[in-house]
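First the structure, which I've put down as structure tokens, then a few questions once you've had a look.
Only one protein chain is missing; all other protein chains are in place.
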Amino acid sequence: MTQDEIVARIQSHFGARVLGTYSFRGQAAVTIAPEAIRDVLTFLRNTPELAFDMLMDVGGVDYLGYPDEDDREWRFEVAYQVYSVAKNHRVRLKVAVRDETVKVPSVWDLFGIANWMEREVYDMFGITFSGHPNLRRIMCHDEFVGHALRKDYPINRRQKLSQPSENLLCEKPEYA
Amino acid sequence: MSADGTRVQDIPTELLTLNIGPAHPATHGTLRIQVQLDGETIVNSGCEIGYLHRGFEKQAENCQYQLVIPYTERLNYMGPVHNSNAWCHAVEQLLDVKVPARAQALRVITSEMGRIIDHCVCIGTNLVDIGALTNFWYMYNYREKIYDLYEELCGARMMVNYPRIGGVSMDAPDGWLEKLLKVIDEMGEAVGEVQSLVARNRIFMDRTIGVGAIPKEMALSHGVTGPCLRAAGVALDLRKAQPYWGYDKYQFDAPIAHGGDTYDRTIVRFQEMQESVRIIKQAVAAIPDGPVMVEDHLVAMPSKDRVYNTMEGLINHFKLVMHGIKPPVGELYSATEGGNGEVGFYIVSDGTPVAWRVRMRPPCFANYSVFPKIITGAMIADAVAALGSINIIAGELDR
Partner (left out) sequence: MGLEAQVNQPFIATRMDEVINWGRKYSMWPMPFGTACCAIEFMGVVSSRFDVSRFGAELVRFSPRQADLLLVMGTITQKMAPVLKQIYDQMPNPKWVVSMGACASSGGFYDNYSVVQGIDEIIPVDVYVAGCPPRPENVIGAVVKIMEKIDRERAAVDWK
């Protein structure tokens, strides 16, 4: 299916929960509200013509200070890149997160990769994923204060770690 | 049954919590695995990463697009050229710039050489962990030959800094392509020799068949790509599915296996090395003459004689170095097939020469996320064998 057809299918199924669509260099993206992400991913996986069975990437973006023409009402976006092995097509879902108090539903039970990738988005941006079994920092150390990839975190602010972490990692299988 | 009637099962024991890493020879980098052991069997496990988090994404938001190239090479440091090729490919898609055919062929050649050396180290070190030391020395000798070729091409052994946005930095010197063909022919035979030492070896097969198997559904759910996914039976290779740099003109197979275990992953890597040899031979045979850099003064550096002899060339050079390349406002996700799987760059551009956001999708991240699940129920020695075959590269995992 072409990018326009995929976007049209999503729009026709989800109607008002699609906040916008975007197209650039032959790639399409759909912006949705945080509450809709689980339904959209389930729809994309279960519809036979779409068949998006792989979640390739979950990444956050901080738009604080972005020189925009249209007024963006949200500060963060979480971009989900999905791919279909059978149909060989891709699409991007962008979840609009107004600020850090908004919680995005976690999709760790739909796609196993989301477990660690959402932890990284939390570590780098401070976006909380509700329903995540183990939302701890994954890249920065446990004594790190702040969220490193936010635009208001200066690049050179180093934080030392006083001792190696002794935490127990393997308490429950889903923590992995 | 002992003399007083107690059986082994009745003796009270505790689970032992053991840390493997982050400074450990078998982890090939800074990984930490914590396992709970009942005797030698792993009952529970968990992984911690981030010990090599070097802030690539934050760094890339603070320098111009062309200055990100050295940072990308340090991501997958086993086959470094592919990452910088992939980054330049992503920025070129953003700019909508078409790279000349000779540069595309050179990118294919250097990326496939990178894939060969990546698999050489992966197999060599995996076999060292299992106990077969000889292959490591043989594989490293092949790496040195490829390093000599890289050094002749662009001056450095490992971090070559070869591609540029819009093409590659320099053309192959005279005689380089012939030398490459000779080395690649020898390599093809030599890899076959190493494979014959290992592939039907009783000890290797006992140690690796059925060990660390990644089932197909788990692989798809966890976003596993590359040789790990192909060993599980899914024929996904981005060079064939969504070709770039002229890969659709070359004849090659993406080898697959069906068990998904350590043995299959190793054999798939051996076969991929042979396929890379095939691709390089075809690329060298079909390489067209022509420029290696696009003819666009907003992207390509002018030649030195123009810089030193004309005012326009001087100013062009100055503007490109000081002010950089200005792509349009937009965002893009560009995916290529690296040695470990899908290497993705998600770039958000705000129209300035410095990217607003660069997100690198690391293939090792997805491949490593299945690791705690596949070693549960296995023994420690199996965990070590499985870990080596997934090919975790901490530079890419933690960025």
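To keep things simple, chains are lettered A and B as they appear, and every chain counts its residues starting from 1.
Assume a contact is a pair of C-beta atoms (placed from the backbone, for glycine too) under 8 Å apart; a residue touches a chain by one contact, two chains touch by 3 or more.
The structure presented is a predicted model; accordingly, all values stated were derived computationally and were not measured.
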| item | value |
| --- | --- |
| Of B:N141, B:S196 or B:N309, the one touching the omitted chain in the full complex | B:N141 |
| Residue of B:Q59, B:N201, B:Q282 or B:T352 in touch with the missing chain, whole complex considered | B:Q59 |
| Per the touch definition above, residue among A:G15, A:P48 or A:P164 touching the missing chain | A:P164 |
| Missing-partner contacts on chain A, residue numbers | 139-141, 144, 148, 153, 155-164 |
| Residue numbers in chain B that touch the chain omitted from display | 22-25, 29-30, 50-55, 58-59, 70-71, 74, 77-78, 80, 121, 136-137, 140-141, 143-144, 147, 157-159, 394-395 |
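We take it that only the chains that are shown with their structure count from here on.
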| item | value |
| --- | --- |
| Distance from chain B to chain A - Cα centre to Cα centre, in angstrom | 24 |
| Contact footprint of chain A on chain B as seen in their complex | 17, 32, 34-36, 44-50, 53, 55, 57-59, 62, 93-94, 96, 218, 220-223, 225, 234, 236, 241-242, 330-333, 335, 342, 344, 346, 348, 350-351, 356-357, 359, 361, 365-366, 369-370, 372-373, 376, 398 |
| Residue numbers on chain A that touch chain B, as the complex places them | 22, 24-25, 27, 29, 53-57, 59, 61-62, 66-67, 79, 81, 85, 88, 90, 92, 111-113, 115-117, 124, 137-141, 148-149, 155, 165, 168-171, 173, 175-176 |
